[in-house]
Structures are given as structure tokens and as C-alpha cells.
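Have a look at the structure that comes next, please.
One protein chain omitted, others in place.
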Amino acid sequence: MLYALCFLLFTIGLYCAVTKKNMVKIVIGIMVMEYAVNLFLIMLGYRMGGVAPIIGRSDLESGLGGFVNKSVDPLPQALVLTAIVISLGSLALMISICVRTYEKYGTFDITQIRRLKG
Amino acid sequence: MSVPLPVFVAIPLVTAFLLPVFAKRGKAVATVLANLATISLLVLAIASIGQSRVYEVGRWSIPLGINLVLDGLSSLLLLAISVVSTAAMFFSIRYMEQYTARAKYLSLFLLMVAGMNGVVLSGDIFNLFVFLEIASLASYALVGFGCGHEELEASFKYMVLGSIGSIFILFAVALVYGNTGSLNMAYISEAIQSNGLNPGLTFALGLFIVGFGLKAALVPFHAWLPDAHPSAPAPISAMLSGILIKTLGVYALARVVFNIFGISLATGWLLLTFGIVGMLVGAFMAFGQWDLKRLLAYSSISQVGYVMLGIGLGGLIIAKDGNLAWASLAILGGLFHLLNHAVYKSLLFLTSGSIQMSTGTRQLREMGGLAEKLPVTRATCTVASAAIAGIPPFSGFWSKLILVIASVQAGYYWVAAIIVFVSLCTLIMYLKVQRYVFLGELPENLQEITENRGSMLVAMVSLACLCVLMGLLLTPGLRASIFAPAVKVLVDGVSYSANVIGM
Partner (left out) sequence: MKGMTIIVKTISSWVKVLIFLFGIYIILFGHLTPGGGFAGGVILASSYVLLMLAFGREFAEENLSLPLASKLDCAGALLFAAVALCGLLYGAAGFFWNFIHQKYLMGTDYEFNLVSAGTIPLSNIAIGLKVGASLFLVILTLSMCCKDFKPGSTENEKE
């Protein structure tokens, strides 16, 4: 069920990125897609009532087996962190290109920014 | 000599971040450093041909840590990347004098090389995504490097489609992780073999094909390529067309489809169809172009179609339990064409850069009669055109011949007919280039132009020599050491996992 919501968010982002005419809205659509995927990754590793996957002193003393049984999966969290860093980079680049394009063309409307054809 | 595999990523990455430090000391230092980096990569890539090994990063054993895998296919791609990047880097010593911010350009260039080397070596599917993003981000920035109207527009288009492709790939990685519980390609492949494909994994395969297809500009997803590749500075066009679409698209797609999911009838047909449609559409669209670099970009779509056709045909024969000899011949043709195309398409883009630098235009109608003014450019361009059209002694002929033989032997006569037909179209399209650029009347305003000197000529001539000599790679000894391991990786398919885990 929750996964379906994630997918819905993904399709909303895709719809926005594909149909909108404004460059900034396209960028927002792409970011919505990105976050839908991040959410999906986090939910993959989530476990109802789980604990954070950080080993404390008490966990070491009581044996790691119990800890492993109740902690959430840390790997998707690492993946999401990396994906966020990457999306930050691409977001910065996209926004800077939007800004530069606005300076050149004086508009954010992609229907008016079409010098390249063919 | 066995080099630690991370060195292939570390050299360009470290150099990329060293360059801005030296930017103040003058351009010369930065340029020399960057060239040293690409040349050392070339040496290392040649040294690592024919080797195969697994490297565990940080000494974490395979299922726990990240691993890098060098096998036949990776070393072939490493060779292609380093040949093209060395030539393009050498070319840009002279060519980039018209642009400012050279240190930034060189840094981005090296980052792109680092990303591509990482994609090729990665044995971990998420790491593949990360390196793919590093290479793509650098290429988005490089396409928009000129900061003119068209560059920015092309860069934005490329970036939107490229980002959507990357997100599809990330989504597929998440689905694969959710369904198999592993990110290591070998372990994923093993899990799929033992449990079979479920709907989630099939969906992930579809997402992978769309995502990598967007990166490779396969035909329904090719809209960005004819804008992005011409807008970049010429050496970058050479890198993008010559090698980036193949590394991020074709290589990654082949790796995922053959080695992780295992080739099936449906995916085999799909790859073959992508190849054929790409060949035809690219060739037809290229006819109508009057912008030199745009014509070359459409021709790239058509040529990547050949590579996909070879790989897809091989996969189809394997999936049908056909004769493995013809399957490996088809894949050999595809991979040889990949290597050939990397060399001659980057050469064509370099010559177009040379023409543009001399004449200041890319429009075919505004040129003419340049044969006397630019003799070396003309000679190299003719060699490359002959190679791409498949005139016998040159490299392109041999790879197309192999593809034709493979498809005839396997009984796909119509595929052979299409290969020959598109080859003819390519010939006509490059005759058009020759006719309008080098023959005919010299326009008034181009009377004063001179040939470019220095590094540009060296880069072009050495690539042209490669074009002539590449046919020699098919002699038995070289073929056994370069192509045979690469073909074997794809033909063996899912036994990749057993090989990697066993190594």
C-alpha cells in the first residue's frame, strides 16, 4: 500500500517534468521523482518498531543477535544519503543553468526557448 | 603487471581536484598535468588487457563491501575510453584557447573520465549508479560550457532527460535491492537464477532498459543527443559521442541484461529492435542536416544502432539455443564496432572542431573548397568517413562484415540486408560532407583561413592512423587477447556471478 503511494508520487513527478512548460517547474518535478525514489529506498529497509542501526554499549553486552533482530536495515539509509548528495549536485547545476538561460532568453517558458530544431 | 583497480578512478579524480590549485600558476601546468593523467591511464589500460580479477575496496569481502571487477568487457571499454580521452585531451590543448576557465574545463573532463572508468569497473550496482551520475553531471556541465543561447538550451534538455534516466535507474536499483537483498551484481544474479524473475524484478529490468536507453540515446529516447553533442566544445563532442553514450548506455545495458538478469527471448528481440530502429532513424535524419556537427550526431545514433544490433542478435541467438559460434561472432561484431566507432566518430568530431575553428561556422552551405586550405584536416576526415562508411581497408568495413556474416549464418537475412542498406546510407551522407566541405567553390570570406597547427593535428593524425590499422585487431593473436575475453563475458551470461565469486 505504502509502496503504491511512493509510486504515485513518482508518477506525479514524472507527469510534472514531462508536461510543464516552465523550466523551474520541470526541475521541481524531477526533484519530486528523486524524493519518491528516496522514500521508496528508506521504506524498503524500515521495520515496524525497529531501532536505529547504531550499536551502543548495552547492545554489545547483551549480544548482537537481539540487536540485529530489531534494528532497521542501515544499507538503504546509506544509499539514500549518497543519492541525496548526488541530487543536490544535479539540482545545483540545473538551477544554475535555469538562471543562465533566463539571463539569455528572458523567459522560463520552454516553448519560447527553441533555437535548436531538426 | 597488476595495477590495483581503484587507481583507474583515483588518477583522474585526484588530478581533477589538483588542477584548480595550479590554476593560478598558469595554464601550462594544469594542461600538462591533465595530459599526464590521461596518458598514464592509457598506459595502464593497455597493460591490463586480458587480465581479469576482483578487487575488494577497503578489504571488505564481497557481499559486505564494494568490489571492483575487471574482466574482458571492462578492459575493452577501458581501452576505448583511454584512447579517446587521450586524443581529445591532447586536441584540447590548442582548441580550448578560444574558451576561458581552462582549469574548470580540464577538471570536468577528468571527472567525466573518472566516472566512466568507475562505471566500467564497478561490480556493485549502486556504485555503478554513482559513477554514472558523476560522469553525467560532468557532461551536463561540459555541454553548457560555452554559456551561449544554444549551449544552455541543449544542456538543459540533456540534463532533464538524463536526470529522468538516472532516476529510473535508481528506482530499478531500489527494486532489485528490495527483491534480492543484495547490491552486488554477482549476488543479485545468483539470487535471480535461484528464485526466478518476479513481477518486481521484471519491472526493474524495464526501468533499467529505459534508463540506460536514455543514456545511450536509443531511438525512442534519442531527442537530446542531436542537440547536446553539437553544442559542446569539439573535444567534448568527441568524448560524448565517441565513448560516453557507449559506456553509460550500451555497456551498462549489456552488463545488466546479459550478466545480471540473463538474456531472454524478449530482451534479445528488444535490443535487436532498438538497434535496427536506431540505425534507420539515425541515418534518415542525418540526411536532412546542414549543420556539420548535427549530422555527425545523428550518425552516432545510427552507429550505436549497429552496436546494439550486434549485441542483441547475439543475445537472441543465445536465447534461442542457437549456435554459440554465430552468437559470439555477432557479439564480436558489435563490440568491434563499438571500438571502431569510438575511434572514427571522435576523429570526425575533432575534424569538425578543426574546421569550425578555422572557418568559424558549422553550416555546410557556408563552406566549400576547403581541401586546399586544410589539407591535413581533409585527409583525416576522408579516412574517418571511409572508415565509418565501411570502405574495405579501413576499420569500419571489418566490423560490418562480421555483423553481416553472423546474421547470414544465423539465418537472419533481412538483418544483413538492413546492415548493408544503412551502410550505403552512411556512405551517401559522408559523401555529402566531403562534397560540401572540401570540394566545390571556396567562398569569398574563407580565402584567408589557414590550417590549425600543433596538438590538434597530432591528435587527428594519430586517430586516423588507428582507423587504418584497427583492422589488424582481428588477426588471431590480438583477437584472442582483446576481443575473445570480452565476447566470452557476454556469451557466458549469468555464469558471470560464479566467475566473480570464485575469483
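For clarity, chains are labelled A and B in written order, and residue numbers in each chain start from 1.
As a working rule, a contact is a pair of C-beta atoms (placed from the backbone, for glycine too) under 8 Å apart; a residue touches a chain by one contact, two chains touch by 3 or more.
What you are looking at is a predicted structure, and each value in this text was computed from that prediction instead of being measured.
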Exercise. Which one touches the absent chain: B:Asp71, B:Glu133 or B:Glu190?
Worked result: B:Glu133
Problem set entry | Contact residue for the chain not shown (choose from A:Leu41, A:Val72 or A:Leu93) | A:Leu93
For this session: Tell me where the left-out chain touches chain A, residue by residue.
Result: 52, 54, 57, 60, 78, 81-82, 84-86, 88-89, 92-93, 95-97, 99-100, 103
For this session: May I ask you to list the residues on chain B that touch the chain which is not drawn?
Result: 4, 6, 10, 13-14, 16-18, 20-21, 55-59, 101, 104, 107-108, 111, 130, 133-134, 137-138, 141-142, 144-145, 147
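Assume only the chains that are shown with their structure count from here on.
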For this session: Could you give the separation in Å between the centres of chain A and chain B, each centre being the mean of its C-alpha atoms?
Result: 28
Problem set entry | Residue ranges of chain B touching chain A (in the complex, touch as defined) | 126, 130, 133, 137, 140-141, 144, 147-150, 152-157, 159-160, 163-164, 166-167, 170-171, 173-174, 177-178, 183, 226-227, 231, 285, 288-289, 291, 294
For this session: Spell out the part of chain A that touches chain B in their complex, as residue ranges.
Result: 10, 14, 17, 23, 26, 30, 33-34, 37, 40-41, 44, 75-76, 79, 82-83, 86, 89-90, 93-94, 97-98, 100-101, 104-105, 113-116, 118
